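Note that one protein chain is taken out, while the other chains of the complex remain in position.
Entry: chain A
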Amino acid sequence: MSAQHEIRTEQLRSGYGARVVVDGVDLVVPSGRISVIVGANACGKSTLLKTIARLLPAQDGAVVLDGRRIDTIPTKELARTLGLLPQQPVAPEGIVVTDLVGRGRHPHQKLFRPWTTADDQAVTSAMAAAGVLDLADRAVDELSGGQRQRVWIAMALAQSTDVLLLDEPTTFLDVSHQIEVLDLLTDLNRTRGTTIVMVLHDINLAARYADHMVALRAGRVVADGPPHAVVTAELVREVFALDSLVVPDPVSGAPMVLPRGRHHVGIAPGGALDGVADPSSAAASLAPALSSALSPTSDVLERP
């Protein structure tokens, strides 16, 4: 299992030049758990992750790893503990999957030390864990978006870090690939005990996959804790300026946000929820209509 690491931020302030994006954030990242940072566009969630990953310097306060400020830890040593999957990375032209994943070994290699068996083993297991072993000799350019994202995750895994930070790992993926990536990260967390911190756009997927959620608004933490404590209608209104209904997700039981926009809102607030909250009854009421619609023309399609 992965070693335990304590990551804290203390009155962290960061941003881009004079523009302060994250201001006064005190956060403790639970070790060995999946933490997800959520918030509206431009609330500072990516900036916070980037500062924890030392891509941006702290303007004030500090990011502390196991009691040491990260800006005092040698970069290579830090790279053996803290891995990062940046947003939308671009692979060198024509590079083969194995070679790209192999670049994740960088912090473990020395200038004049040849490639070792340990490196080969780490690369192979990383590819197996990310489910890209079959693609080992393919060029990264030829792969689909979902496959490519798994290759990047494999590269981050080959780095063999106990902590993995991911900046919107599901952006630009279709829904099945989003689930695939999040399931893979959950596997890693459960089998290796890897501490995972990620930024996600989709609050429902965040609530489903997170052990711990952090909600940001205007660069400050509004709420943090387990999803059922964080994701409430009041919080969604405060963070996203959105009127919504929060119900238990019928698949996972995690809180699920159903936004109320200006259109297509048929049920009054607090009104008849029964049909929505109970998926089995909804499905049951739909089934006869579906089968009667299909059966006259096709017996094959009719369910037994």
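Criterion: a contact is a pair of C-beta atoms (placed from the backbone, for glycine too) under 8 Å apart; a residue touches a chain by one contact, two chains touch by 3 or more; residues count from 1.
Note that in this section contacts and distances are computed from a predicted model.
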Fill in the blank from the handout: The chain not rendered here carries, per UniProt and among "Cytochrome c", "Cu2+-exporting ATPase", "Iron chelate uptake ABC transporter family permease subunit" or "Protein ImuA", the name "Iron chelate uptake ABC transporter family permease subunit"
Practice task
Taking the full complex into account, find the residue in A:Arg33, A:Arg192 or A:Arg260 that is in contact with the omitted chain.
Solution key: A:Arg192
Fill in the blank from the handout: Sole touch to the unshown chain from A:Ser14, A:Ser160, A:Gln178 or A:Ser244: residue A:Ser160
Problem - Hidden-chain contact residue, picked from the options A:Cys43, A:Leu84, A:Val151 or A:Val221 - result: A:Leu84
Fill in the blank from the handout: Contact with the hidden chain, among A:Val28, A:Val64 or A:Ala128, goes to A:Ala128
Fill in the blank from the handout: Contact residues on chain A toward the hidden chain run 1-3, 50, 53-55, 75-80, 82-87, 89-96, 98-100, 102-104, 106-109, 111, 115, 117-118, 120-129, 133, 136-137, 139, 156-157, 159-160, 162, 191-194
